[in-house]
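Every protein chain but one is kept in place in this view of the complex.
Right, subunit A next:
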Amino acid sequence: MATVSRGFFGRRRSGDPDLPPGQYLVTDFPVLSAGPTPRLRTEDWEFTITTETGEKHAWDWAALMALPAQTPTVDLHCVTKWSKLGTSWRGVSLDTLFEDVESAAEYALVHSYGGYTTNLPLQDLLDGQAWIAYEFEGEPLEPEHGGPARLLVPHLYLWKSAKWVRGIQLLHDDEPGFWETAGYHNYGDPWREQRYWGD
């Protein structure tokens, strides 16, 4: 039961049907990172998918650029309560990257340059739901927003869209990542307001 706050009327901006519960709209693009921003050169960049049997699939920057790109327009929802609607990206669908990957694993642990990790069910990365994104609003992705490339999985809170992504490790057993071990929800569905443990 919510406590009514004397004298509070608010902005009513959450009347937007595209806004999940507890979120508010922003027009800028705030940054949330746990540490310094890694500065990566595309010539040093590599992305790998490692299966549960240890089989490794790797792409360097040129290989990623050679793959067919998509240009999704998606809404972003950060657990710190801001949402940004209708953002446009360019990147490679995970469906494309997983084309030749054989796996019976159910879980994925995403690793980033700089040491960050986040976990999610493998099925949340497939079927047009996730990309390795390298352009935002028509420009190369800025380092502070995860450039040169980040995971984009917009149907979950934004901490799942790992910046500076370097690899996806497939696992039979779920393994909580960085924020997931620090009190944040294991799955993070904004529409069910899964912010913290137990939500």
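One rule holds for everything that comes next: contacts are C-beta pairs under 8 Å (C-beta built on N, C-alpha and C of every residue); 3 or more make two chains touch, one makes a residue touch a chain; residues count from 1.
One rule holds for everything that comes next: contacts and distances are computed from a predicted model.
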Legend entry - Record-based protein name (UniProt) of the chain missing from this complex, from "Ferredoxin-NADP reductase", "Act minimal PKS acyl carrier protein", "Membrane protein" or "Carboxymuconolactone decarboxylase-like domain-containing protein": "Ferredoxin-NADP reductase"
Legend entry - subunit A residues touching the omitted chain (full complex): 2-14, 22, 24, 26, 28, 30-38, 78, 80-82, 114-115, 144, 178-179, 181-183, 195-199
